[in-house]
Structures are given as C-alpha cells and as structure tokens.
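Below is one structure, written out as structure tokens; the observations come after it.
For this depiction, one protein chain was excluded, whereas all remaining protein chains were kept in their positions.
Should a chain be cited, it is by its letter among A, B, C, D and E, assigned in written order, with residues numbered from 1 in that chain.
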C-alpha cells in the first residue's frame, strides 16, 4: 500500500505543511497540489464542496505526491466512509466533544475488528494499492477536532481513546466557545492558553496535534511551539488577498 | 449585515409571498427570482436538488433582492450548517416533533453561546457582509416544520423553546398524519382544524406561522386568516400546469 | 428502428404539437415530456443548455414517447453529429440562408452515400434500435431555419435541395431581418406576409413547415393556416408567466 | 401505479438477476439497463456516486423496464426518502443490526400510518403513476443488509419486524465481521455457514433473501441454493476485468 | 438597459481594472467579483472553462456591479452568440487577423441591421433589462485580439472596420508571432515596439486598447502609457503565486 506521508514526516520528526481547499474545482486542487504542499484538505464542512466534486479533487491531487485529506461535515458514518472509499488518506472530523464521539470516529475509520468501517474501497484501492484491505487500518489517519468547551472539559478522556492518533484545532470555533472573537491567528489570551494546553496534553498522550492558521508567520511559530501539522490559508483566501494586494498597487 | 427581509416584512405587519424551487437549475432559480417573489425556497428535501446545485441557485437568487431560503432534508447538523454557510437567510427543517428537536434546530443555526453552529461563513459573509459573525444569530430565521401527530401533541412545548421564532406547515404530511388525503389546498376538516389550532398557538407564543399552498387563492385566504408566510406553487408545478393549460387550448 | 412520430403524424395529415426546453435540467425535461407534447426541442442555441446537459435531457425525454429534437447553435458539423449520436430524432438548424447551406445540413445529417455524417451512433442505437445504421437516413428529420432576408431571397433554391424535408421559422429573427419588432405572435404585416409566403412555397415543394409561437391560440391558428409543426411557449416562459399570474392574484 | 417487477418475479417463483452501478454516469447506467438485467442498483454507499448523479441514472434506467434500486450510504432518513422521491423502487440499507434498526428502515420507507416517510414523491409519481401515494407502501421494497456479527446475533428479531420483507447480504463485510478475508465468492467456511443460516431463517420468516456475487457461476449456484435475488459484478468491474482480458490476449 | 460600466469608465477618461478567471467555479468567480475589480473575464479559450460553467460564473459575477466579460475560444458564431445570450456585456475574440475577421466579429455581436446576431437574449434580458433588444447594439463591447504577424500587417484595415470599438493584446501570442519568448510583462523589444504601435494606431482610429499583464506594476505603467483596459493576473495565478510565497516563508 502507498505510504501515508503524514506518518513518514512525523516519524522523521517533522511537521506537515498543509493548505486548504474551499473552492469546488479539480483544477484549483491540481494547481495547489503542484506547488509543493505536503498535504491538502478538501473541506466538505465549511468549503463550498460536496462529495461528487471532492472525488474529482482527490483525483487531481493524486497526480502528485501530496497527501489527500478530507474534512467531513460532521461525525456521520455515511460521509466518513465515502470519503475514505474515494481515496482520502486522512479525515478531519469536526466537533469531537466526548470520549464516545472519539470512539465512534475511530470505529467509522477502521475495518473490523478494530472498527465498523464497511468494506468497499472502490477508488482507495486504485490509489493505495491492492493490499489496501490489509493495511488501511494502520495507514489512514483520523483527526478529531477539539473546538468546544465540552471537548476541552473531556480532553484527557478523548485523548485516551484507543485509536485516537491526532487532533486538529480550529481556533475560530474554539474562540467562540470561549466567548472570544472568531479569528485564526491573533487569538485572545484564553484561546492562546487553550491551544497551549491542548498541545501539552497531546504530547503527554503521544497524540499528534494540528492547528489551522491564516498567516505563514503564525504557522511557522506554531511549528516552533511543537505543533505537528499546520494549515496555512486556503485557495479562496489566496484569491481574495491576492486581489486586494493587486488592486492596492493599481490604485496607489 | 444585509437585512433579512423576512423580518422586515413581519415588522411591518405584512405576510411573506414565497414560492418554491424543485428544479435543480440556477437558471430557473434566477428566472423565478426576477418575477418579484419576496423569498424563494430551495427544497433539498422533496425537490430534486442537492447541495452543489443549491449553491449555484443561491448565487442566482442573490442577483436580486429575493430572500434565499433552504429546506433541508432532515434535522441533521451537517447540511443545516452547510446551507447557512452557503448564504441561506432562513432554513426550513422537516419533522420537528419534540421540544428537544426544536432545541437542536436552534442550536444548529446559532453560534455560541446561543448555539453550537460551527464557524466558517464562507459564502454567507460575501452575501451578508463582513459583520456576519456578529449579527447572524439575530438575522437568520429557522422554521420548524409541524407536520406529525407527535408534533401536534407537543406543540406548546415546541413553541416554548427559546429561539423558535417561526414554524412551517406542510398540509400534505399533516394530512397523512391525521389519516386524511395528502393534499395542499382542499384539506379535510381535521386538517383545517389542525391548521387553525397551530396558527392560534403560534399567535399566543409570538411565533410566526407559514404554510404551503398550491393555489394563489388559497394562499390569499391564508394571509387573511393570519398566516405570516405563504408558499404558492413551485417551478416544477408551473411547468406541468402550464403545459396542461396550453395543450388543452391546442386540442380544444 | 423506433419510428419517428413526426413522420407518422405528418403521414396521418396531422400537425405536431411541440414545446421548447430552455432550462438545463433533465428533470424539467422529464416533467415536460410527461405532459403529452408530441415532441420537445432541447434548445442549444438560445437556451442555457450545452451538450452534456442535453444528453441527460434526451435520456429524460426517452422515458416517454415524446420525440426528442435538438436545435443546434449553428450550422457546424461537430455539434450536429454529436446531437444525432446522442439520440436526437430531429435537428433544427439556424440560419440556413443559401442552397449551399441547405446541402451542408443534409450532408451532416445523413450517412454516406447521401451525406457525410460520421458513423458512431453510441446512444442513438440504444434509443433507436440495432438497425439504426440502416434506417437512420430515412428516419431522422432535419429542419432548416428560414429567418433572414437572404434566406427569403433564396427560398426556392433552398427548398429545392435534395433531402430538405422540413423548414422552421423563428418569427423574431425574421422580424429583425425585415426591420420589424422581434416578437413571436403579434407580428408586423411584412412578417405575416413572409410567413404566408414561406408556407406556400413549402407546400409547393412538398416540404413540411414549422413555426415558433408564444401563445396556444396563435399556434392553433397556425395549424388552421396549414403549418405542420407548431411550437408553443417554453419551460422558462411557463415559470415566468406562471409566477406573474400567481403574484397578480396574490396582490389583487 | 407501475408494478414492481421484483415482486412479480418473486410471485412467479423466480430469482431476480441484478447488476450493480458504481460509475457516476447516466450513460453507463442506460447502457447497462439495455442489456436485459431485471434490476440495477445505484450504489450510493461504496460506488463513487452521489445524489445528483443518481437522479440522472434513475432517469436513464427508466428508459427501459429494468427495476431501479438504490443502495443508500447509511440508515439515515434524509437520503432514504430522497432516493424514493427520485423514483427508486427499492432501497438496500447497510448495517441493519438490530430490530430497532429494522423498524426504522420500515418507518422511513412507508407513509403513515405504517411509517413516517415524508410526502413529496416529486419524480416517483412521474415514474410510478398518479396513484403513487395510494400504492407506494405495498409496492416499494426495502432490503435490510445483514453484514455484522451483531446482526447475526439479532437475526430472528430483525426478521420478525413487521414490514421487513427482504434482506441483502454483502459477503465481504460479513467476512470481515467473522474474522475472514473480505471476498465475494470464494468465502471462508464460517461465512458460507452464515450465508446458509441467514437464508434458512429468511425462508422460515417468509422474507426474501439477496446476495452479492462477483462471478456469474457463483450467482447461479446461489439461485439453486434458494436465494431470491442475486447480484453479479458491476460496471466498474466489467471495465477492469474486460481490460485485463484484452491486454492478456494482446500481449500473449 | 443596465449600463455597461466599461463605456462609462471610458467616457470618464478612466482605464478599466480587469482580472481573469481561469478556474471553472462560480464560487471563485463570486469571490473575485467581491474584491472590487471593474470587470472580470471568463476565459473560454485558455481557461479550463466551458459554456455551462461560464453560465454559473456569469450569474455569480452578477451578484455585484463588476462587468461580466467572456473570452470566446475562437471567431465562431455559435459560442459568441451563446455568450452574449447568457449575459456577457463584452466579448474578447482571439485571432482577428483581417478586416474580414473584424467584420464578422461585428456582425456576430450585433442584431440586424448592423449585424446578424440571432435573437434570443434569454438570460441577457434578465441581467440587462426588458429593453435589451433595443439597446444591446450600443451597449455590448466586442474586443478584437491583435496577436499575430498577419494582424499587425492588417492593423489599419482592421481598425477601420465599422463597429470595431476595442482591441485586446495578448503579449505572449504576439511574442511568439514575432519570434520572441512567450511572456506577459517583460517582453522583448520587438514586442514592446509592437505594443506601442498598436496603441498609437488605436488612438488614431478612436479605438480603445486593452492589454494582458501579469504584474500590477506593469499594468499600472500600461495605464500611464495610455492603455484603456488592463488585465492583471488571474485566479489560478493567485493560487500558485500565493502558495509559493507562503511556502517560501514557511521553509525560510
């Protein structure tokens, strides 16, 4: 089975440089994949993307060595399993708030006996290889999103769930949960504390920790802080900020 | 943030004139939006429409002042939040049968601390404006559908849920629930009574009340009866009834 | 091979009752096909429809006995042959202005030796049957549109071209060509004269004559006048006029 | 209402010859439907197909007498009801593990008073006929998939649920559940025993029993064994195995 | 009819700030349109976009005041007229190499008697207004691309064609034509001379002159040089260059 470069990078002590796809287009996905990102997330939750568009985006990413990841809209078995069958090598699942949520996430992403994932890796076996059935459980990565007050309260029990190997933090939802402004980078102090706390508990549990960022400088600082996976910007943001910069020059 | 004209019309004591989109086409949506309806519902439940098609339909409606509404397929957080992120200014949710259902609907459509909606208004902030995060909770409208025997039994507790501001009645499902023929307009007496009862309880609770209709005359009578939001016909029905009328003339 | 009901109706001395598809949707096409029209035109010229959408619309029409017709965007062999391969049983071709244009239209729609249509009836043979190759030339109908001053001047030479069996008149383009208002029904006198003239010359040449109409009453009068094929309204028009009628009642 | 040929075949004592659609294409669906299969399953679970593509595939199947079936991704009311509204004459539902699951499946697929299916058969009434509302409950077939250890343990209680008329077995998932290799045809002995056991209990309860197969020879043996519905291969598999056979000849 | 802001800007002595859409996505188009560009070009020639995707992109642009323009793939009447019918307020046509080419471009974009555009502004009249038929000829702008040696040789005769109001220069094709490297900004001296020559002849003929650029600084200099319409970058380039900049920071 094709290796999961997320695991390889982590085994080598590195941090994954990830970006984000919110545009429903296989060509923007392919263009992004050719720029050198370690991985790309097809965002089915807040991106304007649905399953059929995701499939063509995963195909486009597969023309390169970039790792294809899907953020699913919710902790719902149908779409999680469909994303994996379509060839996602990792899923990021929103709103994992309890140990029970975490256990369900593990179950939905693993074949029996570790889980209850239904068998039918229709495109995954084209992408991963003919031994997909044997090696998928040890190859696929499931990220549990920690982004609510409840998840913070249950953090240690979530991180203790067998099979939880990685978490992902969305600073804007975490900020809302803590009564702060919904931003990515310049977070309020309670959010900064929460981020540091989650990272520390992940290290204690041997769980990888990822975080969403807007700016490259902030992402770089997060790596220095110990984060294992950093997202920077998105295709849609690059279009907006790129246009703003060009128009500023033109009108200056 | 762009105003929600549903609220403006209601504040002015008026009733919303709404129609329905069952065809999966951004062009039929744009054509309908140019005719002068106050609002249009993209029907993800019984319309032949899915999320990706809905996005282009919401864009098409946004070329006019018509309010974009989505009826979601079910009380499921993934699609409710995706519809709002895509720019729906109201959602209609089927089968709200208990106070707990109603509380979940409120939670899924409001940001913390009032609810648990996840943050990422990717198109909604283009449509609504940069202050979407601050004002969405007071702008978006969530309609709870009252259409089962169980919902009728729980009506007062549903209407008492904090954040329930509007209900919507589908006479055909309500008819089936009461053992009557599934029709929109010419409802059987038990359904007529149920409609009047729901309207009365809404008035008592200060909740807006909407209803689905086939014919304009019936909708007009519903407004006179006190309903705050009336749907008339749909794009698919206009094509069918329009063709029938033309063929009748041709063959006469 | 499945019969072409256009030919059957004409052999029985009848006129074809046709409507028009401008919405790019297989479901509106299927809904229209279930209303009882003899035939439906998928309009690739002025409808908002392209080839891939046309294919699903032809499939939808094929669930009924309604004859599938395509109006192509231009006298261009690529799209004419693709429309036939996809199962159209007739094509309407705009702007046939000379005998040479007419001869090219015949050539593009017939297999050798009568024409130069390339062989590959991929869906047409599913729809038409396994003997499609043998019988297509005598089954398919090609309509040449007469809608310019130049076409009027060349009318008899166009109608004399071997293989030209039917023409179609778009009154709005014909009106523009004659310096009149671009309307369908209530045409200016020079257009009315031109229509009568074209019809008379068609009768003289044994060529079938079709015409575009907005209203059923006008179409009915055209049949009485001798036209063999009348179009009435379109899916998009039914949505617009249907909405206008409903809103008028609601606001009265 | 158009008959459900599954029921007709069963009433005549026959077994249904079914194949499988994993490619998201209305044209592959139409091509398959023209080959003479009794029924075809549009696989929304492990096929690379979503709802909007399914709609065009159901339309394509409807150009023939082949019965359109949908395998839904999960026991979730939104997509089950949308599949039926779009004209599926049967649904196959994965992972029905308890009597409660089975009761929910029955409820989601039947109108009141037998179930809670919401009313709006938008395309189903085009396909089925104007009396769809009256006859859908007795026409539509719901298959419960028996494919886990838990389902085996609960088999008799599942088969006893009022309205459960058919089950479907996926040998690969059942194999994983029993600690065996995930294959279709050449199953390990414990799986073979489980298959025989399920079939026997179905016969005892008067429930129809279907099974997934790769090879025609195996399917034929299953019919001889008493199965009522056999799936053979899929469009995607025919492309892969067809190519392998051709290349073997070319390179020999 | 809605004004064409290109003409308004030009009447006020300004230059149009334009950007470019190569991604086939209505959401990237809408995001771009919200950034404040005067106009946006949907590129059907070298962008990965076809007609059906263009329609949704024109709708998305129409949610703002940005002027929608289409670059067609070739001087072919079918797609030129379809683009205008879909609501484009200007078309850019490649490879206009002779006065005859220029005359055909004028003809295809104007209604009779000035041209031969076929009548059917199906979406254009929704976007432009009910008086579209009367005012389209004086509102729509057609850009003829000057990008070959032949076009340079015929420049004055092209610019003399009645109805040619604007030209557009693609420096990369012009460079290839002159035996130079195909670049946008840092053009070789013969290309710089040709650009200056075309601009001078346009001024002499009273024809507006546009030019494609990569960098904002170059575009700004082009405005200072007298160009009336400058394109800067594209959505696809912003994604690529944005990613490159972010990765450079991350890896520094």
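We take it that contacts are C-beta pairs under 8 Å (C-beta built on N, C-alpha and C of every residue); 3 or more make two chains touch, one makes a residue touch a chain.
Given the structure is predicted, the values throughout are model-derived calculations rather than measurements.
Asker: If the full complex is used, which shown chains touch the chain that is missing here?
Answerer: The chain that is not shown is in contact with A, C, D, E.
Asker: Kindly state which of the options D:4, D:28 or D:139 is in contact with the chain not pictured.
Answerer: Residue touching the chain left out of view: D:28.
Asker: If the hidden chain were put back, which of A:4, A:26, A:83 or A:213 would touch it?
Answerer: A:26
Asker: Looking beyond the chains shown, say which of C:82, C:104 or C:237 touches the absent one.
Answerer: Once the missing chain is taken into account, the touching residue is C:82.
Asker: If the hidden chain were put back, which of E:29, E:177, E:216 or E:246 would touch it?
Answerer: Reading the full complex, the residue touching the unseen chain is E:177.
Asker: Since one chain isn't shown, list which residues of subunit C touch it in the complete complex.
Answerer: Residues of subunit C in contact with the hidden chain: 50-52, 55, 76-79, 81-82, 85-86, 111-113, 116, 118-123, 133.
Asker: Even though one chain is hidden, which residues of subunit A still touch it in the full complex?
Answerer: Per the touch rule, subunit A residues meeting the hidden chain are 26-27, 30-31, 34, 55-56, 59-60, 62-63, 123, 126-127.
Asker: At which residues does subunit D meet the chain that is not included here?
Answerer: Output for subunit D: 17, 19, 22-25, 27-28, 31-32, 34-37, 48, 216-217, 219-220, 230, 232-233, 235-236, 238-247, 249-252.
In the analysis below, only the chains that are shown with their structure count from here on.
Asker: Give me the set of chains touching subunit C intersected with the set touching subunit D.
Answerer: Under the touch definition, subunit C and subunit D have B as mutual neighbours.
Asker: Which contact partners do subunit D and subunit E have in common?
Answerer: Chains touching both subunit D and subunit E: A, B, C.
Asker: Report which interface contains more C-beta contacts, comparing A-B against A-E.
Answerer: The comparison resolves to A-E.
Asker: If you match contact pairs by residue number, which of B-E, A-D or C-D shares over half of them with B-D?
Answerer: A-D
Asker: Using mean CA coordinates as chain centres, what's the gap between subunit B and subunit C in Å?
Answerer: Subunit B and subunit C have C-alpha centres separated by 39 Å.
Asker: Return the residues of subunit D touching two or more other chains; collapse runs of consecutive numbers into ranges.
Answerer: 50, 52, 55, 76, 79, 123
Asker: Classify the inter-chain contact topology: is it line, ring, star, complete, or other?
Answerer: Contact pattern: none of line, ring, star or complete.
Asker: Name the touching chain pairs, please: which are they?
Answerer: In this structure, the chains touch in these pairs: A-B, A-D, A-E, B-C, B-D, B-E, C-D, C-E.
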